[in-house]
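The complex appears here minus one protein chain, its other protein chains still in place.
A, B and C are the chain letters, set down in written order, and residue numbers restart from 1 in every chain.
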Amino acid sequence: MATTVLKSLNTALHEMMAEDERVLVMGEDILDPYGGAFKVTRGLSTEYPKRVWTTPISEAGFVGVASGMAMRGLRPVVEIMFGDFLLLAADQLVNHAAKFRWMYGDKVDVPLVVRAPMGGRRGYGPTHSQSLEKHFLGVPGLAVVAIHPLVDVGKLLRTAVLDDRRPLLFIENKKMYARSLRQPLNGRMGAMEVYSDGAVYPTATLAFGGLVGGDVTIVAYGGMVEVALEAAERLLIEDEIYAEVVAPTQLQPLQMGPITQSVERTGRLVVCEEASASAGFGAEICAALGESAFNALEAAPARVAAQPVPIANAPSLENQLLPDVDDIVEVARTRIGSIKGPRRTSFG
Amino acid sequence: MATTVLKSLNTALHEMMAEDERVLVMGEDILDPYGGAFKVTRGLSTEYPKRVWTTPISEAGFVGVASGMAMRGLRPVVEIMFGDFLLLAADQLVNHAAKFRWMYGDKVDVPLVVRAPMGGRRGYGPTHSQSLEKHFLGVPGLAVVAIHPLVDVGKLLRTAVLDDRRPLLFIENKKMYARSLRQPLNGRMGAMEVYSDGAVYPTATLAFGGLVGGDVTIVAYGGMVEVALEAAERLLIEDEIYAEVVAPTQLQPLQMGPITQSVERTGRLVVCEEASASAGFGAEICAALGESAFNALEAAPARVAAQPVPIANAPSLENQLLPDVDDIVEVARTRIGSIKGPRRTSFG
Amino acid sequence: MERLHDPGPARRFAEAPGLRCEKLYRQMRLIRRFEERLLRQFEEGDVSGTTHACIGQEADAAGVINHLQKGDIVFSNHRCHGHFLAFSDRPELLAAEVLGRATGLVGGRGGSQHICWENFYSNGIQGGIVPVSVGMALAEKSTGRDSITTVFLGDGTFGEGVIYEAFNMASLWSAPVLFVVENNQWAQSTPVEKELAGDMVARAQSFDIEAGSITSTDAEELYDHFQPLVHKVRNTGRPHLEVIETYRLCHHSKSDDKRPRQQVEARKKDDPLPKLRKRLDEDAAKSIEKEVKKRVEQAFLWALEQPFAGDEELVDPLVDASP
Partner (left out) sequence: MERLHDPGPARRFAEAPGLRCEKLYRQMRLIRRFEERLLRQFEEGDVSGTTHACIGQEADAAGVINHLQKGDIVFSNHRCHGHFLAFSDRPELLAAEVLGRATGLVGGRGGSQHICWENFYSNGIQGGIVPVSVGMALAEKSTGRDSITTVFLGDGTFGEGVIYEAFNMASLWSAPVLFVVENNQWAQSTPVEKELAGDMVARAQSFDIEAGSITSTDAEELYDHFQPLVHKVRNTGRPHLEVIETYRLCHHSKSDDKRPRQQVEARKKDDPLPKLRKRLDEDAAKSIEKEVKKRVEQAFLWALEQPFAGDEELVDPLVDASP
């Protein structure tokens, strides 16, 4: 049986705690037998009772506590039960953890990892379904990594915890926990060829029939990667449109290389994100791509994103407002069909 | 003597409190004789002691209190002493005030105005000099308005407080308080012609010699507007480059009309912001412009922004890392000189 | 849409004790029945996401909310069904909401945790509702109304710093707020001793807020206990915090209960429903149960026939409310 995203993360935590005394986990309701709201921390408190800190409901406070621990040599891995609650720790992240290193003349490190499950499609409603990572992009000193099932997510977590000296947001996705890791085999995944840029937080580029003849580049991260892959398949089958899917994991600082290279091949860009579009990941990609590969663009870059409203509880309504395969297919078609297609999203 | 930004805001508050019993102001240290850190609230507590709520140092708490007041019919105007402290109220703004209306099936309004002085160049250091409004762009339900001295800032505040039913961030700029309002006279300001789109939160477009023959569009908001105007002047004198400066006041939801129209005339776009570039205002403008006027673009849109580090305290260092007239001039030249100029900013 | 039941004015129970017991029992029965029915619906796959039942804590809602008057405000949290039903007596609207229907309380947008109806509100972020409630109370007071605001919070929510900011301002500014703390001994999977140092009553008092506590799941006892407290808040215009020591007999949210079975079993003796039922004669109890069963059934049948939310223009609230 293939390993799930959940299992991979959980195993990585177990291994790190076994290997390195400095590693600790902290968050709400993470003790066994409950083991955390999404069970990423399951079993840890049984094996390492002293290094599992189940917290009061104090997101700002325990992110601050963990920052202090990180500055004094420990390697805290903090869980925010639902990524929606990250905003409570915004000041601690931006005005404390992320600032300390530079502000203190490079005298300190804050090797803090904050894990946050984001995303909707589980009917959790307006305060438990958001994708808020966009609000933490562009914070000097704060790295943002978002996993997806095509990479070894456990290994990424290890890198973030053991090797990275930056305070780092590690974005997970609730729907993704149950998904199997889909590691490419011999450079292939299903009918697609898979290329990695080999970075510590890698970007995967997937294409049918190799990196030639692509018509459009679809950039997606986190929970939208598999949605984008499905869209790519449909575009091929229904329209004979060849899409390259580019899936970065490091959102901040952005690694534009693989995206630029792909658009230089395809001439067209569609960026997908689960949050609403305004001033988010897609905005940054479109702007950065304009700066890095403007001449390659044959059509206006487009964004596929959520409607600019809160995430509704009713699944019927939630589905309607979150971006899906249809939306990507439709927008990608417009990029091919005309140089100026209609936009799906307004701003919010 | 011309009215300053400070005076205009202060007068508007006085007038509103005289006219409308529902209006109240709330914030730290706003009582006379001190009258607020930047004196925007000066005199109010003397005249309206019952409607001036000086608060404990509780940014989250008093934004929450004001939201509750707004939901029950009052018109609170909250001051965050330094915009840097807004992050403490992020959850209150995003998961409470901004969500209530839609989430509650349009049954409630939250006519809350939160004023926040942003920006650097006063030597206040890393926690008192930021321009954090970009992190609040793209929040469904939260309007963001940023003033500049070419508009009647008092009138904008009146609109925000009395007419707007949305929770609204009202972004001021510390350096700007002492500046004189520069209302256009007969459609002119100095040597430039001034056009307004007439929106409630207007966008001003300024150009030498009218809206023809422009070479580049420079978009700027808030404290960067006057920097951009200076750059436009220098571009004209030194390079005979005609720049149109487009200065919006409503950042969210974005009003792309005047920007699109200007780029359709000039073919080139430079966006200026005082924050670091990544996932900010400039990113959104570049992305949205790509969607609205891609065909008009003759050169890659460019951003002028701060270096992706905290804002240093030492003025020598602060100047070095904040964007200035030179930076705009330099980047604008590259838009004209070559279709693909070098970038000034990296991401952060 | 036809109104299934008249919510009636406040102070419903200033009547003979027998009658009071009946009415409190009916109310709690409605809450219990509603949630049990909802959980069944959940198991049938009709409810998405999660939902927090208040089984075992029904007496809190009944004991407090019946003292409120027209114009009073209630702000509740994730565990809001009981509070809402005691406030509104409108099970059908809540059922439709939780089932994701367009005619639900807030059109399916909020679901179980995020509802709004007249002066009743709830939100799913722990703690943040407390300052908002203080603001509501101050607004009402400043416009000369004598209404009070009641906000419900749990023991776990004492972890959130913003509530202390709110306590401070409520006290400094004399907000007529009744903070009702339901200490059910657990925050999700965490026992109170692992999340709370010291004492909640003392915490409130250290902000110069009068505070007390009662250990009870007896709705009549709670009703008597809160009567003077509600009066006091209204008359003094000052805040008060009262802790109810109680216990949650169900899971935290849908099926995630890992508490020691023994502990839960031992607390079943405190179930508020049998407590009151014993005081009724069997016929009265049976007739209430029958009536409630029918109402809840009707509410769900009605709700299940309602159209699903969606297919609406998704209106950006920014555009909609701009001047």
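We adopt the following convention: contacts are C-beta pairs under 8 Å (C-beta built on N, C-alpha and C of every residue); 3 or more make two chains touch, one makes a residue touch a chain.
Since we're looking at a predicted model, the values are computed, not measured.
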Visible chains that the absent chain touches, using the contact criterion stated earlier: A, B, C
From C:Gly108, C:Gly159 or C:Pro272, residue that would touch the chain that is not displayed: C:Gly159
Listed residues A:Arg166, A:Arg182 or A:Arg268, member touching the removed chain: A:Arg166
Those residues of chain B which, in the complete complex, touch the missing chain: 28-29, 31, 33-34, 37, 54-58, 60-61, 84-85, 88, 122-128, 307-310, 312-317, 319-321, 346, 348
Contact set of chain A toward the excluded chain (per top definition): 24, 50, 53, 55-56, 58, 60-74, 76, 91-92, 95-96, 98-109, 140-143, 159, 163-166, 200, 252-253
In chain C, positions touching the absent partner: 158-165, 167-168, 171-172, 194-199, 202-203, 205-209
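To be clear about the criterion, only the chains that are shown with their structure count from here on.
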Central subunit by CA centre of mass proxy: A
Per Cα centroids, the chain farthest from chain C: B
Top-ranked pair of chains - ranking by C-beta pairs in contact: A-B
Where chain A and chain B are represented by their mean Cα positions, the distance between them in whole Å: 30
Rounded Å distance, chain A centre to chain C centre (Cα mean): 37
Separation of mean Cα positions, chain C and chain B [Å, integer]: 42
In chain C, residues with contacts to at least two other chains: 107, 109-110, 114, 123, 125, 161, 315-318
Multi-chain contact residues (two or more partners), chain B: 91, 95, 102-103, 140-141, 252-253
